[in-house]
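Just passing along the structure, written as structure tokens.
Shown here: the complex without one of its protein chains, the others still in place.
This part shows chain A:
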């Protein structure tokens, strides 16, 4: 196993905090046995620490991995054995909480859902996996971004049930068909994969972004909700749905398989034809 600083240098990357890192790596202690069938992967991570760095830098680590491992396991290996200061979010670790969205080999994915075998270089070549923070949100440290602008857009579309009628004694009745109508957009886990894959969002941070529209869709098309007009007005704004250029990046990025672009189109149509 190569220590981080050495491998970073060999990859001719920026090692501005290299001195510190050498000591850090050396103090990590023993590493776990390398499992049978493991291959060595170069994990190239976009690092940024406001305490040392004026701008982000790349750092590479050599990590033994099984093809069935997930990218999250690679990051854990780095954090546990090579550099304890590596910072990223993760919670449930199987694609439900939506905490570990990152740019993996240039596309937005949840690190807990990408398998190493799907990223291996062909023809027996050495594999390098690049990992960067999601784009369009301010980076706090390493892979950790400020999610507040994202949640602000979510809150702006009134993401809660609005019903002006009387509260039911028990439950509101909803037919299976009515419930099915918006099933797709209720799967959202607010991971930000879609919004931060959108080229419009990268350049126009004021754009609500796909995730907020998906969450508006979830209520606009809910038969129990009575505030479709209010939300459509919000999304008719200059920073609303009309910014969408239909590039489908969001749909490709969604780890839940939500037809994000289709949902945006449905909201656009509802605006054009004033019909939900």
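Simple rule for what comes next: a residue touches a chain if its C-beta (ideal position, glycine included) is under 8 Å from a C-beta of that chain, and two chains touch if they have at least 3 such contacts; residues count from 1.
Operating definition for what follows: contacts and distances are computed from a predicted model.
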Choices "Glutamyl-tRNA(Gln) amidotransferase subunit A", "DNA polymerase IV", "Multisubunit sodium/proton antiporter, MrpF subunit" or "Fumarate reductase/succinate dehydrogenase flavoprotein subunit" - which one is the UniProt name of the chain not shown: "Fumarate reductase/succinate dehydrogenase flavoprotein subunit"
Residue touching the undisplayed chain, where the options are A:69, A:132 or A:239: A:69
Omitted-chain contact residue, chosen from A:59, A:132 or A:222: A:222
Residues of chain A in contact with the chain not shown: 24, 27-30, 35, 49-51, 66, 68-70, 73, 79-81, 84-87, 89-99, 113, 115, 140-141, 144, 147, 151, 155, 158-162, 167-168, 170-176, 179, 182-183, 186-187, 189-190, 219, 222, 224-225, 257
